[in-house]
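Of the protein chains in this complex, all but one are displayed in their positions.
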Amino acid sequence: MTAEVVLEARSLRKYFPTGASKMLQRPTAMVQAVDDVSFGLERGTTLAVVGESGCGKSTLGRLLARLIEPTAGSVLLDGVDVTAASPRELLALRRDVQVVFQDPYACLNPRHSIGQSIGTPIRIQKTLSRSGEKDRVRELMQLVGLNPEHYNRFPHEFSGGQRQRAGIARALALQPKVIIADEPVSALDVSIQAQILNLMEDLQTTMGLSYVFIAHDLSVVRHIADRVAVMYLGKIVEIGDPRSVYERTAHPYTKALLSAVPVADPRAAGGRSRIVLTGDVPSPVNPPSGCRFRTRCPKAEARCASEEPSLEARAGSDGVDHLVACHFPD
Amino acid sequence: MTLLSVQDLRVTFGTADGDVHAVKGVSFDVAAGETVAIVGESGSGKSVTANSLLRLNFGADVRTSGRILLEGRDVLAMSEDEVRAVRGRDVAMIFQDPLTALNPFYTVGRQIAEAYEVHHPGTSKKDLREIALDSLRKVGIPEPTKRVDQYPHEFSGGMRQRIVIAIALVNSPKILIADEPTTALDVTVQAQILELIAAMQQEHGSAVVLITHDLGVVAEITERVMVMYAGRVVESASVVDAFATPTHPYTRGLLKSVKSLDTGRHERLESIPGIPPSLIKLPSGCPFHPRCSFASSLGSRCSTEVPELRAVGSSSSACHLPNERLLDLLGGAHDR
Partner (left out) sequence: MIYFVLRRSIFAVVLLLIVSAFTFVIFSALPSDPAALTCGKNCRPEVIESNRERLGYDRPLIEQYGSYMKGIFTGRTYGEEGSSIHCPAPSLGYSYDRHECVTSLIASTLPVTASIALGAFVLWMGIGVGLGTLAALKRGKWQDRVATAFSVIGVSLPTFFLGLIFIMVFVIWTGILPFPRYVGLTENPFDWFMALLLPWFVLAIISAATYVRMTRNGILEVMNEEFVRLGIAKGLSRRRLIVTYVLRAALVPIVTIAGLDFAFLLGGALVTESIFNLPGLGKLTLAAVVNSDLPILVATTMVAAVFIVVANTVVDILYGYLDPRVRAK
């Protein structure tokens, strides 16, 4: 299979002004939420973006879906630069890239029936007639494992997992090419998480979807990702084939992240050595010079403060897709 | 030595839609210095159980029955003043969301001092300040002399949770109830907080009742685990047993869901079918039977008769399946 890139990010940056932007005051500082992020997503595959709160992963997701404008850089959909799209083109673009959010309850209108909510994109894009819309919504509900008879029920009558199914159905309504899933299972119970992940995988196989799967949890990602990117303070620090990233981890932050995840195995818990990072994530308003992770890094040396590491192929990766941004990778 | 003994605890909330049976007959013991986890998903009754220990379930219509014996004294039968004396002194609590748990209007120093002063009235201002500083130091807040006079919003989430822990431990309680203490935190911070709780437990010798939905957290720091489902304890076992040889189909399903997340790409994830039951209209018989793959093998028994907790091997399980079948069928949960 030739690798065909469906969605590509090129040097994406998003800076938010911060500080008191009241009358007669210029923004005092910029939050560098996403800083120079590039990657490609191949058709029919899943790229997982992992990081802790404030690393910029959600901002990246919103940039990719063109919900916000990038400060610099571009997003290419099927080779077309969509950052330069006109409003008309943007509307068409919205069909191809859809978003599934973390909290399905917050993004379903409580006064609309679940069927109406799922059909909203169809109504906005006017792709189908009114009756066509209803049929399509019923079909979608079936597809995601909801009972089509429940078309007229309201969001509060559904469980968290069912609402997330509805969120997915709505994202699928316009037959998109790419789905940006922003922590789609984080708010769900463990037993339900697996159901939703299975559903997403099934849909990917049958509909040839490509996913950008945003998560804070490496264990969820391990299962679903074809490629994984680890973010820290707005930058990708490590990206590549999950097997290589997980088993031949090169970046100290990824290592810490992996070792911090509690393992559901009491026998393993005692034996392994855990890297506990000290301190908190520094403010993205004023990130550390050089390597942004250096303030918490057990390996940091003088060079890390002066020189920013670039994303390069991991030494000895032998052609396996695995890049790392570290001066002293393992 | 049994420190806390919960006997047939039942909690019902009256709502406009009907009675919500949050806890339906939960019994367990906690020994001094022990770490016990109560595991369950949303609606399992784990938090309501935890809150009951300090009578912290509020609402217009809350009905609680059973006994909660703290060193032989029934918390549920105490007067308001007696409970107040227990709260924060004998039994302290850590809440889930450190961002909302601290009072935004007072400095963290004052909030720690207050927790001490309530149970030690008449302590001098100077001593209180020393105690606050000392607490901050113990939970690893850098520059305590400067931080003591700051307000909660000036701290990060992880730091705030440290402060909540400092408040909980200022009176060296006999029992520390931690209600999802790390759920709202990032993984790397979660690791820090879990280590801190474990270290503090060593130092103060407190028993810890950990409420969580995260089996990973359970495996990390606890000795004994109780699995709750729809207001009942369905399994009670040592952590090693619970993970190696779960004796209830629900525990097995949970473990499989978690375990399989660690498996590689494009393997089918094991999941528990269906959705958790509504607490207003619970299924008849065993509350788990509509989602249980073994229920059909026992005819109608699972849908008519509520299983009681009984010994299965070294664990306890509330399942109608015969012991040998439970051990046989479920023992494989640990296999990949």
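Labels A and B are assigned to the chains in the order they are written; within every chain, residues are numbered from 1.
Operating definition for what follows: contacts are C-beta pairs under 8 Å (C-beta built on N, C-alpha and C of every residue); 3 or more make two chains touch, one makes a residue touch a chain.
What you see is a predicted model; the values in this text were computed from it and never measured.
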For the chain not depicted, the shown chains it touches: B
Touch with the omitted chain, as defined above, among B:M93, B:V217, B:V239 or B:V258: B:M93
Options B:A115, B:L279, B:A295 or B:L309, residue touching the unrepresented chain: B:A115
Chain B, residues in touch with the chain not shown (by the definition above): 54, 56, 60, 80, 84-89, 92-93, 95, 97, 100-105, 114-115, 118-119, 151, 153-154, 164, 167
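Please note the rule applied: only the chains that are shown with their structure count from here on.
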Centre-of-Cα separation between chain B and chain A, whole angstrom: 31
Chain A residues touching chain B - in the complex, by the definition given at the top: 52-53, 159-162, 189-195, 197-198, 201, 216-220, 222-226, 242-243, 256-257, 259-269, 274, 276-278, 280-281
Residues on chain B engaged by chain A in the complex (per definition of touch): 41-42, 156-159, 186-192, 194-195, 213-220, 239-240, 243-244, 253-255, 257-273, 275-276
